[in-house]
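The excerpt is restricted to a subset of chains, each kept in its original location.
By letter and in written order, the chains are A, B, C and D; residue numbering begins at 1 in each of them.
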Amino acid sequence: MLLGRVTGTVVASRKEPLIEGWKLLVVRQLDAENREAGGYVVAADAVGAGVGEVVLYATGSSARNTETTRDRPCDAVIMAIVDEWEIGGREVYRK
Amino acid sequence: MLLGRVTGTVVASRKEPLIEGWKLLVVRQLDAENREAGGYVVAADAVGAGVGEVVLYATGSSARNTETTRDRPCDAVIMAIVDEWEIGGREVYRK
Amino acid sequence: MLLGRVTGTVVASRKEPLIEGWKLLVVRQLDAENREAGGYVVAADAVGAGVGEVVLYATGSSARNTETTRDRPCDAVIMAIVDEWEIGGREVYRK
Amino acid sequence: MLLGRVTGTVVASRKEPLIEGWKLLVVRQLDAENREAGGYVVAADAVGAGVGEVVLYATGSSARNTETTRDRPCDAVIMAIVDEWEIGGREVYRK
């Protein structure tokens, strides 16, 4: 899994029927020091995340192992909203 | 999933029988600010996209979870045509 | 899927029994403008490609969804021989 | 699999129910010479690793093939604590 910040939303009216009803969020990847790492994904959301929140997301086939995404064409899913993380005992982020 | 722009088409007469009938589209990856990010994929198309359109595509095993591609050797599929996307409340793209 | 050019062959007499009989081809990745992109894969061949040909190949689990490779330890397969591709209405490659 | 060093922990109270109870560890990737390679993952832990330990981790769908993670949305798992590794007969790391 990777850490990311939800920064935006994507709207698409014409789409594969199996993804109807998903909120599609733009998630920018963070490095382990809470800096933007350059990459992003558009993720489905299994936990009700909103713009600005720091989240944990899974990619690849693992992204299909949530209630929301099972057997659907999803390769990235937000699976947790992060409260805090520490590196070497030092707090890097707190919500 | 990632954002991309359909920029071209590939024609192949000799191919694995399981992909017969697919439209094969060249999709250039976009970054979150609607700039070309350098990469591309050749994707199958589950939604009837055309050259010039901005799309959302899935890669990896997830690309086999649409009606068009199920159980076929597909590692990239266009799954939505994007109407608009926003970053931090700012509109980055509108169709 | 990605575009590549078949540039060579690999011979291996001692190998996992499930891949016996495969032709193993070195495929250099091409970018969307038909330039070598730096990467390569050694791919199984589902369509009878030869050295010098431009091909379309799939990677990851999708590479196991052809007749040749099903349920075998294959992470890259040539699935089509490319006749031509166009970018923005301009012909980039013709066989 | 890749070698990494456990450097931190992530706390998330709101999460996909299928990952309840996991310890979420920040693992920095090491290169073959035991230097930090720049990347990281947040991994589930199948072996009881702690901060500071050098571990072996698997990514992608393989990360779901441990007791801890089976059929859950996990794309990175710590599967061993490394005692030592050698390159060319030279000891690079010993616990």
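Operating definition for what follows: a residue touches a chain if its C-beta (ideal position, glycine included) is under 8 Å from a C-beta of that chain, and two chains touch if they have at least 3 such contacts.
As the structure is a prediction and not an experimental result, all values here were calculated from the model.
Student: Let me spell it out: one sequence, repeated, and 4 copies placed. What is the copy number of the whole complex?
Tutor: If we count all chains in the complex, we get 5 identical copies.
By our rule, only the chains that are shown with their structure count from here on.
Student: Same or different interface residues for chain B and chain C, judged by whether over half of the residue numbers are used by both?
Tutor: different
Student: Quick one: superpose chain C on chain D by CA and send over the rotation angle as a multiple of 5°.
Tutor: 145
Student: Taking each chain's centre as the mean of its CA atoms, how far is chain A from chain C in angstrom?
Tutor: Measuring from centre to centre gives 32 Å for this pair.
Student: Averaging over Cα atoms per chain, report the distance between chain B and chain C in Å.
Tutor: Those two chain centres are 20 Å apart.
Student: Give me the residue numbers in chain D that touch at least two other chains, ranges are fine.
Tutor: Correct list: 61.
Student: Just say which it is for the chain contacts: an open line, a closed ring, a star, complete, or other.
Tutor: line
Student: Name the touching chain pairs, would you?
Tutor: Pairwise, the chains that meet the contact rule are A-B, A-D, B-C.
Student: In the complex formed with chain D, which residues of chain A make contact?
Tutor: The touching residues are 1-3, 31-32, 46-48, 56, 58-67, 77, 79-89, 92.
Student: For the complex, which residues does chain D have touching chain A?
Tutor: 7-19, 24, 26, 28, 40-43, 51, 60-61, 63-64, 71-76
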